[in-house]
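A protein chain is absent from this complex, but the other protein chains hold their places.
Read from first to last, the chains carry the letters A and B; within each, the first residue is number 1.
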Amino acid sequence: MTKTKTLLALALIGVCATASARGDIEMLARTCNGCHGVGGVSVGLSMPSIGGLPKEYLRNIMKQWKYDERSAITMNRIVKGLSDDEIDALAAHFAKQRWVPAPQQASAALLAKGKSAISENCEDCHGFTGSDPDVDAPRINGQWAKYMELELAKYRDPRFKMPHRKMKKAAQDMKPAEVPAAAGYFGAQDK
Amino acid sequence: MQTLDRRNFLKAVSGAAAASVLTVPQSFAATAKARVVVVGGGFGGASAARYLRLLDPGIDVTLIERGTRYTSCPLSNEVISGERDIRTLQAGYNGLARRGVKVVHAEVTQVDPVNKTVATADGQSFPYDALVMAPGVDLDYSAIGGLTEELAETRLPHAWKAGPQTLLLKKQLEAMPDGGRFIISVPKAPFRCPPGPYERAAQVAMYCRHHGKKKAKILILDSNDSFSKRPLFEEAWKALYGYGQGGMIEWVSGATGGIVEQVDATAMTCQTTFDDHKGDIINIIPPHRAGKIARDLGLATLKGTWCEVRPESMESTAHKDIYVIGDSCVGGELATGNGFPKSAHMANSQAKVVAAALVARLNGLPPPVPIYTNTCYSVVGHDWGFSVVHLFRVENNKWVYVAKGSGISPVTFGTKEKPLPVPRSYRKMEVAYADGWLRNLLADSFA
Partner (left out) sequence: MAARNARGLFAGLAAAALIMIAGAAAAAAAGAAPTTTVPTTGTPVSDPRTTGAGEATASPPPPSIANHRCLRCHADPLEKEVIQPDGRRKNIYMDPEVFKHSVHGKVACNGCHSDVTKLPHKKPLARSIGCIECHQQQRDKLKDDPDPKKRERLDIVVQQTDNYLHSAHARPNPKDQSRVNAACHDCHDAHNIGKPGELARAEHRLKNPEVCGRCHDKQKTDYLGSVHGKAVVEKKDEKSAVCSDCHTTHNIVSPKTDPMQMAITRNCGDCHKNARKTYMASYHGQVNQLGYANTAKCFDCHSGHKMQKVDDPTSTVHTNNRVESCKNCHKNATASFLAFQPHGDPDNREKYPGLYWAKRFMQVLIFGVMIFFWVHVLLWLYREAMDRIRGKGFRENLDQPDIVYFRRFSPVWRWIHALFAISTMVLILTGTSLLFSHTDWAKAVVVFLGGPKMEGIVHRTAAVIWLSIFLFHLGVVTRNIWRARKTFAWFGGTSLVPGLNDLKDLKNMFKWFLGRAERPEFCHWTYWQKFDYWAPFWGATIIGTSGAILFMPEKTAAILPGWVFNIATLVHAEEALLAAVFLNTVHFFNVHFRPERFPMSTTIFTGAIPIEEFKHDHRLEYERLVALGELEKHLVRRPSRRVDLASSFLASVLIIAGLTLLTLVLYGLATAN
């Protein structure tokens, strides 16, 4: 086979691969709905809403899971079956969705405790309500508190591989009682 | 921790609905109506109806389902142990109705694949352009001597279709004396919810441990020689309840006499090829096969038991315009033993494939490339759970099991060179994820 032909074949494969990744991204994204809800709006307490989160964030965590740079319970197994292009496309797809907070009720005492906990440990990166327009971090206003509690537990546990050092440090700086309070606080935010 | 009250749940669900409208392609709305009938309102059928409406509101969708309220089999073992209220597993059909699905509560008696009509016991007839069959499984009571459907509903509940039998089994367990024996008979695979029997054993053991029945025994008589998530189950059983000789849970493989052939409801014994086992509770899960209506229609092309379908669309290999999804169908990479697991999530995933394929076909669009995923959680203790995920793609009109995107929860942690035990916190998180998963799966199918 000549070089030209090889190149042509490679190019064709590339075109097909991209086309397929693009064309069926809706189909692929629908498989996520089972756990994360349609449009990435979760109704499960422990399952995060993902629609409207930053593309970079979604892309990064999926890649980190895929390449075992980040611990997860289930997602690390799931994303290993996806190509990098599919991950990019999925991230772009969910980033395009609207963020729908699910504000959860919390007692005034918990909110007060959460407010003090987050002002020390969370606010600087996530903003006062978790929806600051200037954040780099994903939005967490009205994110599921249970999910955030579980996520914080991973950050606090040194056996879990969590690559975001600052988040890890902030989480580890929290007192145990502050974890549910902070999660509850952000979970209660509607805006 | 906050609990999700009903108002919040509805809010979240309506949010999801609002978001989903955005995903409906505009052009579909303008097409001429096609009629799709869905038979069966389980996870598969409900999901199919829902996604058909989501993807093309111009399609006329009719869902025919016997019951008015569906109870999820996934996590229903937690009801037996009292860890979960059965109501948290239930969903009605109002959500689908709101989406424009015509929900008909009736018993399908006959399908005419030539004239393309579905007849129901109450005399209604539903013409269709495409038919989605999601009848679930039928249990073959005749396979075990001495077992009848009536017995199952009264004394020997299988509790393999969540509902009254689940509660019956729960009552029996509560009544079981300390030192009592709970026998679970597992049919030959494939059966619905492959890890279910073993999860049930764990849930029963947990109940016994925490309710003054520490001397109870759970005997699993298995028709198979191995089982789903086995290392995970064995680890959990060992750690939580004692497993094997002297432990609370004992598992007998098919090869070592686990195949139950006969049951005596009066003597409360079951007879295997090797031995007789007396139990205080005998929970016989009869062998499975495709739903009767599917078999009657000749869809069960695999040994007359399971319905074969086309990988790209889930269309029956036996009849055109009839699609079979859920536990009745058979698919996946059978040659390597990696068939589709008969799970709720799998049915939900298949339903999405059918919906997309049908919408494309009815709109004259090229068929989409399907992808099938499954996630299935097993909760074996109040702080111990694990899961399995599956990924199937379709290449050259064949299912391909993607091992890289599939697998069970880790058995060890750390590195290969320096393995560490999996943290308990990890196992505990899976319990929480299981709950979230079920809530979302119910919503993704019924809301």
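Keep this in mind: contacts are C-beta pairs under 8 Å (C-beta built on N, C-alpha and C of every residue); 3 or more make two chains touch, one makes a residue touch a chain.
Keep in mind that what you see is a predicted model, and the values were worked out from it rather than measured.
A.B. asks: What are the shown chains that the left-out chain touches?
C.D. replies: Looking at the complete complex, the unshown chain comes into contact with A.
A.B. asks: Where the complex has a chain not shown, which of A:Glu69, A:Asp85, A:Glu123 or A:Asp157 is the residue touching it?
C.D. replies: A:Glu123
A.B. asks: Extract the touching residues of chain A with respect to the undisplayed chain.
C.D. replies: With respect to the unshown chain, the touching residues of chain A are 123-128, 132, 134-137, 165-166, 169-170.
Criterion: only the chains that are shown with their structure count from here on.
A.B. asks: Which integer distance in Å separates the CA centroid of chain A from that of chain B?
C.D. replies: 28
A.B. asks: For the complex, which residues does chain A have touching chain B?
C.D. replies: Per the touch definition, chain A meets chain B at residues 20, 23-24, 26-28, 30-31, 33-47, 51, 73-74, 77-82, 97-98, 100, 102-106, 144-147, 149-150, 153-154, 157, 159-160, 180, 184, 187-188.
A.B. asks: State the interface residues of chain B toward chain A in the complex, per the touch definition above.
C.D. replies: 1-5, 8-9, 11-13, 15-20, 22-23, 51, 54, 345, 348-349, 352-353, 356, 368-373, 375, 387, 389, 391, 402, 404-407, 409, 413, 420, 423, 425-426, 429-430, 432-433, 435-441, 443-444, 447
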